[in-house]
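See below for the structure under consideration.
Note that this complex is displayed minus one protein chain, with the remaining chains in position.
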Amino acid sequence: MVESMGRHVLSVRDLAVEFGGDRGTLRALDGVSLDLHAGRVLGVVGESGCGKSVTARAILGILDRAGKVTGGQVLLDPGTSSQQDLVALDPNSQTMRGVRGGRIGLIFQEPMTALSVHYTVGNQIVEAIRAHRELSKADARNRAIELLGEVGIPRPESRVDAYPFQLSGGLRQRVGIAMALAADPQILIADEPTTALDVTTQAQVLALLRRLQRDKGIALMLITHDMGVIAQMADDVAVMYLGRIAEFSPVRDLFARPRHPYTRALLRSVPSIRAEPRDRLATIGGTVPHPGARPSGCAFHPRCPEVIAGRCDQSAPRPVPPLEAGAACFLNEGAA
Amino acid sequence: MSASLTDDRMAQATQLQLTWWRFCRHKLALISLGVIVTFYVIAIFADFLAITDPHATDARRSYMPPQAIQLFDADGFNPHVNGLKGVRDLKTFKMTFAPDQGRKLKVVMFAHGYEYNLFGLIPTDRHLFGIEGGQPVDGIFLLGTDQLGRDVYSRLIVATRISLFIGLAGVTLSLFLGVMLGGISGLYGGWVDTIIQRVIEVVRSIPTIPLWMGLAAALPNTWSVTQVYFAITIIISLVGWTELARVVRGRFLALREEDFVIAAELAGAGQTRIIVRHMLPSFLSHIIAAVSLALPAMIVSETSLSFLGLGLRPPAISWGILLQDAQNVQVLSGAPWLLVAAAPVILVILAFNFLGDGLRDAADPYG
Partner (left out) sequence: MLIYLARRLVLAAITCIAISILTFIIIRLPPGDFVDAYIANLASNGSVVSADQAQAMRREYGLDQPVIIQYGMWMSRVVVGDFGVSMMWRRPVTEVIGDRLWLTMAVSFSALFLTWTIALPIGIYSAVRQYSLGDYAATLLGFIGLAIPNFLLALILMYLGFRYLGLSVGGLFSPEFSQAPWSMAKAWDLAKHVPLPACVLALAGTAHQIRIMRANLLDELRRPYVVTARAKGISELHTVLKYPVRAALNPFASSIAYLFPYLVSGSIIVSLVLGLPTVGPLLLQALVAQDMFLAGTIVLLLGIMTVIGTLVSDLLLMWIEPRIRLQGRA
């Protein structure tokens, strides 16, 4: 984990988020630490409800009204003189708005609903450009056309005036990417960018993301529940479970030597071409517990095949230290 | 709390039971249900609760202000009202009646009063309370009297019956039309659906009040109270059905695609059986909600028409007819108690709306 890493651009430390509801508060994130480096892709993987999307929104300061960051830091440009803690900023302040879109771009899961049907794609991209750059409308429009071309949309000069509902799902997702790139951010967060697309389009969009990320030296945080996407795209992987990081490691290690029983379970549930015919695909027993009913000790222990009775259900394992490969598991601690 | 027990109960409950449990969480809707039930009980026992014959006129006691029952006098607990005595106005030499402080009339429970048929069947003259003795002109006028000296309180109570039940009758008719047309529309689709949808659009874009006025005014003068009552019911139900039809059609369209309906079809169930056994129960609660939202509109329609003098005609008594007496500002400034009929109208509209909202939320927690 020390070899040729790009510049350290974002560092999330012990981030905690709570959602207030009618029946008390729910802890959605419980001490999450992540790091993004220029030119690298961090894959964040986990089942639905594990806090992947909440992490992305908390970083950008756009949590739902019920959600609140209750602890931790989100440091932009950590260790430099311009280091800034985003959590400490007012989410509606000028500075924070400059960060959103300007420094960190966001790509969404649902290309249909993530774009407003009431405005042309050009209008929505121009808006993103002009929020961060002093450009005239005409210049911004030209830049929008350029961006659309860059993300591989054919005939961008006419598509710029199209409404989202006139485009196919794949094209819409490309528009979404163009919009996220509008102000040349160094960090991109892609929240399940291909989940809503069919398989061929998925591959194309992933290839595009990979190309743009490499060309521009972007630090990409790729959120997905798909181990296949992780294998194809990520350099490092953070596995999340119930608002905590279960395991962090370079992608090769993760697939070769998964440290956490949860990671192993996730990997077993991926179809493999080496499997024997009629082998049943493994599933993870039980369901993700409701965050309001977090099990005691290690949150994964009720579903864990390697549970150590009297230990895993009593105390929580140590969290993974930042910037180091490891797993939050007693089995792992013993080995260390 | 034992979660598993609730889960078991939930798992076994029928659609209607589930709806009912969800409904009970809406406090306001529950209170409204209580209010509505109370109103209907009043309507059923109207004559028993009334004190003075609502039709009995007596010019001598015209525009009497409200009169309270005095519970105590010098001798302790002794509920009474004052009798009336004639006073000659020294300027106009007109005879007017005013409470006679010297004459006390005892108020008793279950007193004898005017004769009526309880539930329209049992002849009796018992009332919840009344006065003992007294001359014909005397009475308890809790809410004053109108121009003709009729007791506003008793009229208000008796009016509840017509106003509430005409709403119910109108809604029943609307429901019949709405469920039938909406059902056909949703079930068969195609051009039948298109035609019915266009008819609904046409009906909805017609301004209703002038049309009702036209239709109601065209009813012959010679018709009896009952005939007019039914005609007015039909007129006000002509408009209400569109919303019900829309709801029913929407549910039908949604349900047609549901797995359990398709499963029943595949299992070879007949169409009637599918509709009655599988589809109807699952949107019964929606219909109940739509009905409770349609009822206040019906009641207001009757009230408006009667208020204009185009709806029910005296001697029928409804809230609209009572309000008709309050149309004139000069009259109102002298006898503001005539406006009292506005109170039950407002209360009932509110109660039905809260109830309907609660029911709708309960029937469709996600919609």
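Here the chain labels run A and B in written order, and each chain numbers its own residues starting at 1.
Here is the rule we use: a contact is a pair of C-beta atoms (placed from the backbone, for glycine too) under 8 Å apart; a residue touches a chain by one contact, two chains touch by 3 or more.
A quick note: this is a predicted structure, and the numbers were derived from the prediction, not measured.
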| request: Sort through A:80, A:166 or A:269 and give me the one touching the missing partner chain. | output: A:166
| task | Consider the whole complex, including the chain that is not shown, and state which of A:109, A:202 or A:263 touches that chain. | result | A:109
| said: So one chain is hidden, and I want to know which residue out of B:36, B:323 or B:362 touches that hidden chain in the complete assembly. | reply: B:323
| note | Only one of A:14, A:47, A:85 or A:127 touches the unshown chain, namely A:127
| task | Since one chain isn't shown, list which residues of chain A touch it in the complete complex. | result | 57, 60, 62, 64, 92, 97-102, 105-106, 108-110, 113-119, 127-128, 131-132, 163, 165-166, 176, 179-180, 182-183
| task | Please give every residue of chain B in contact with the chain that is not shown. | result | 198, 201-202, 204-211, 213-215, 217-218, 220, 300, 303-304, 307-310, 323, 326-327, 329, 332-333, 336, 339, 342, 345-347, 349-350, 353
